[in-house]
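Submitted below is the structure of interest, expressed as structure tokens.
Only one protein chain is missing; all other protein chains are in place.
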Amino acid sequence: MPWYDRVLSIDRRWVYLILGLAVVVPVIVEMHIPVTLSREVQAVYDFVSEVRDGELMLLAIDYDPSTMAELHPMAEAIIRQVFEQNGHLLLSSLSQFGPAMTDELITRIAADYGKVHGEDFVFLGYKPYPAITILAMGSDFRVPFPNDYYGNIVDELPMMAGVHNFGDVRGVVALAGGTAADFWIIYGNAKFGVPVALGVTGVMASDYYPYLQAGQLFGLIPGIKGAAEYEQIADRPGEGVRGIPYQTTSHAVILCLIIVTNIAFFAKRAATRRHSQAISSL
Amino acid sequence: MKKQLPMFLVFLCGMIMIVQFVVPHEYSQTLFQHSQDFVIVIGVLALPIGIYSLMKSTVTKARREPKERLYSLITIIGFAVMIIAGLKRDWFTSSTSLSSNLFNYILVPAQATLFSMLAFYIASAAYRAFRARTALAAVLLITAFVVMLRLIPMPEPLSTWNAEFVRWILEVPNMAAKRAILIGVGLGAVTYSIKLLLGIERAYMGGD
Amino acid sequence: MRLSGLFWILLVLCAGFTGPARGQGASDLAPPTDLVAADIPNDKGHGVQLTWEPSADASRVQFYEIYRLPYRPPDEGPPLRPEETVDDDWMRVGAVAGGVTAYAQTEGNTTIGAENNPLYVPRDAPTYYRVRARAADGTLSAFTPAVTGIAKGNWFHTQRVNVLVIAFVLGALMLYFIQKAKRGEKIYIRPIPGLSRIDEAIGRATEMGRPILFVLGTGTAAEIATLAGYTILARVAEKTAEYQTPLLVPVNDPVMMVMAKATVKEAYLKAGRPDVYNPDNIFYISAMQFPYVAAVNGLMLREKTATNFYMGVFHAESLLLAEAGSITGSIQISGTDRVAQIPFFVAATDYTLIGEELYAASAYLAQDPKLVGPLKAQDMVKAAILMLAVLGVLEMTVFKTEWIRSLITPH
Partner (left out) sequence: MGETSWVDLFWTTVAALITLAIFSFLYKDNPAFKFVERLWVGITTGYWTMLLYHTSFTDKVVTPIFRQGQWWYIIPSILGILMWFRLSKKYGFLARYSLAFYIGISTGVFIPLTIKASILYQLHGSIRAIEPTWSGLMFVVAFLCMICSLSYFFFSKEHKGLLGVTSRIGIFTLMIGFGTGFGLTVMGRVALLGHRVSFLHDWVQQVVGTVF
């Protein structure tokens, strides 16, 4: 078998192994690589910096542990920023696996800043059917969430006095790992006109640029790079910044794989052509 | 008759909800909220059929193949343990209960791991599919290549050029493509929905 | 005695000072005029729109302050009327900058927590408003006379007509072309490669004696793309019934399972082979995306499925399924409306129905006039949309007006 055929038909497990090494090595050996900043991330940061001294924003934690690696750093940076500015936070979850994770996150960070549930922040909990839940929140948060995640009656929470629907929050930052992002645009922004920014996974990011340009979104944090940017703007290095080195190595590996496969492909094509020319010249 | 009445019901419910969209009155809002609740309730009450189906296929497999018995038993034990561990709402929401341990140490890592395997699959798919066989394939692979390049540190001005170029791709051709797909999908989905309401598409209803 | 006299003098003085501030005495700042309170159109009925003419001293006005009589629930007595109130009864609702001469009050909640909400705007009942001007130095004008606004629940949202028009035109064109097609007029439809391969893929599975897998995605039965998958499932099931090839349909939603069983059973009946139909081949696995995918991946490898169909709503699992499927060397045909997942299906499966093609599939598979007609209608509306877009851009560039754009503005 000529070399190019061997390269083209290589067992996929070799590819897995190469990529695995490209991630494992940088995780164990620590490195630092800076990132470039973008407008859409800055826009989210600017919005969150206005949520201070009792101002209220809705942070929708609509992802679950499967996309946690990309979205958790964003949630952490935003929650810390709001608490530092003494802003108020309303949290909700539209992802089936999200609530336990959100509870862990908010409890941990609130303890760092001495913030109290019900006064400085309220975690409403989870409801299935994201579209319907968002629509119901548009009439009153109490419709889908008569009780919060911990079973308290929402009406009895001091922070919720006079807070009824999207009209009472400065805006929504939705961190979403799935369709919830679309629902925030279609139902939250289009139906109720609440300003929406998204934090999404890298894969989803390219879908939301049209909405950004159409003005349906005021900001966008795309994937782990966006999280790293946010952390850099907020000067709060965390998981986002730490994630960059193995990103670089693994991207490099995939790029090399594409180059190799194409070299082999063209070598094969050239060889086949030579072969057929040789036959036709006979 | 067994089929006509349900088809009429589809049409009626659909028309009511379309009309609801253009009626801003409070009564219409109440109707909307209730209709959505109703859909949720139907969905929730259908769950027992799902559980029945799962258990049936699990038991059938175990009966047929002795090698499957252990695996089937595992599914049933997992299900039963989780039900018992979550019987009370407090157990379900507390962060130290068995229910939350099962969640945090079995469901979460399993999910995150399967998801992370996509990194390997992407590399493998790129290796096998990104070969410039045709002009179209070449465009696909070159775009993907350029977009991935942005994470590779390069000397200036190359990295700025690349960043600007990726931005251009995102805002011009990528956006055009996404917009076209969105409009197309929207139109196709609406046409399909109208066919559903009119009873032209009715595969899901089945026969008598 | 003298002390109390002093007290009275002080009180009068205070009243003299506070008087103008409450808008009772004469003020040199002219009040706004012609206050009108009207129902806000296109709402559910808890909003009043106020407009007024600017004060004669418009240049000095810093704010206009809007006041209203608070809402009183029926069990606490009849609604307040302006004649029987004093200034203290009025509540400030809000203020707008001097240049603005309009204000909208909307409030649909009767209570705040356990308290009554005084700012509630009742439907079909009067709410009283008045407005005054405030200068930068704190001088206040007199109030305008009180006006009544009655918020009404509207029965038609005039700005949403555009949505109705599109739905109606599309529906009407569909019916028209269906009639036309029924009369025997041939409607051309261009080939879609993925669809013409379906029969071939089923045939291959039959030859190899291996089952076919049909995945309806990880959406719910309430999503239209999922339902579009059923049309293709029906066709595939009909073929597998003919060839007696096992068809496995694992689903992730109980409602979807009920529907899939109905679809497949009907297809087997249609093919005249109800005897080969095995309801156990359509089974529920898990409502959750990843355990569902893990189980389907296992299924592919263990059952060695020869052909895999992925039709419906897909999320991150698109590549997980497609890659596992390619390990066993299956032929894979995919289709989804999810923009983010199309690239992976394009890269990792043999044929992909891109977005709208998924919905168009039924017309191709059946060649039934009832299904081909709508496709033509859909194309007509698509052409109209393209025309509107081009005309809209030309209009804005050449005439600097926004008539077309305003027609299609979503509300």
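Before moving on, here are some points about what is shown:
The letters A, B and C name the chains in turn, as written, and every chain counts its residues from 1.
Definition applied: a contact is a pair of C-beta atoms (placed from the backbone, for glycine too) under 8 Å apart; a residue touches a chain by one contact, two chains touch by 3 or more.
Quantities reported herein were computed from a predicted structural model and do not represent experimental measurements.
In the entire assembly, the chain absent from the figure touches the shown chains A, B, C. From the options C:Lys152, C:Lys261, C:His315 or C:Lys370, the residue with contact to the unseen chain in the full assembly is C:Lys261. For the chain left out of this panel, the touching residue among C:Ile189, C:Met208, C:Val276 or C:Ala366 is C:Ile189.
For chain C, the residues in touch with the chain missing from this view are 160, 162-164, 166-167, 187-190, 192, 221-224, 227, 254-255, 258-259, 261-262, 285-288, 290-291, 294-295, 297-298, 301-302, 339-340, 342-344, 346-347, 354-357, 360, 363, 375-376, 378-379, 382-383, 385-386, 388-390, 392-393, 396-397, 400, 404-405, 408-411. Contact between chain B and the absent chain runs through residues 2-3, 5-7, 9-18, 20-22, 32, 34-52, 54, 70-72, 74-83, 85-87, 89, 92, 99, 101-110, 112-120, 122, 126, 135-136, 139-148, 151, 168-190, 193-194, 196-197, 204-206, 208.
Chain A residues in contact with the hidden partner, per the touch definition given at the top, are 13, 16, 23-24, 26-28, 66-70, 96, 125-128, 146, 185-187, 190-191, 201-203, 205-207, 210, 213-216, 222-225, 243, 246-247, 250-251, 254.
One rule holds for everything that comes next: only the chains that are shown with their structure count from here on.
Taking each chain's centre as the mean of its C-alpha atoms, chain A lies 23 Å from chain C.
Mean C-alpha position of chain A lies 17 Å from that of chain B. In terms of their C-alpha centroids, the spacing between chain B and chain C amounts to 18 Å.
Contact of a single residue of chain A with at least two other chains is seen at positions 12, 66-67, 97, 139, 206-207. In chain B, the positions touching at least two other chains are 29, 39, 43, 111, 114-115, 122, 124, 126, 128, 130, 178, 182. Every residue of chain B that touches chain A in the complex is listed here, in rising order: 29, 32-33, 36-37, 39-40, 43, 89, 93, 95, 100, 103-104, 107-108, 111-112, 114-116, 119-120, 122-124, 126-128, 130-133, 141, 144-145, 148-149, 151-153, 159, 163, 167, 170-171, 174-175, 178-179, 182. Residue ranges of chain C in contact with chain B, taken from their complex: 42-46, 108, 123, 153-157, 160-161, 163-164, 166-167, 170-171, 174, 178, 220-222, 224-225, 227-228, 230-231, 233-234, 253-255, 257-259, 261-263, 265-267, 269-270, 280, 283-288, 290-291, 293-294, 316, 319-320, 322-323, 326, 337, 339, 342, 344, 346-348, 354-356, 358-360, 362, 370-371, 374-375, 377-378, 381-382, 385. Those residues of chain A that touch chain B in the shared complex are 10, 12, 15-16, 18-20, 23, 33, 36, 38, 64-69, 97, 99-101, 103-104, 107, 128-129, 132, 135-136, 139, 143, 149-151, 206-207, 209-210, 213, 225, 244, 247-248, 250-255, 257-258, 261-262, 265-266.
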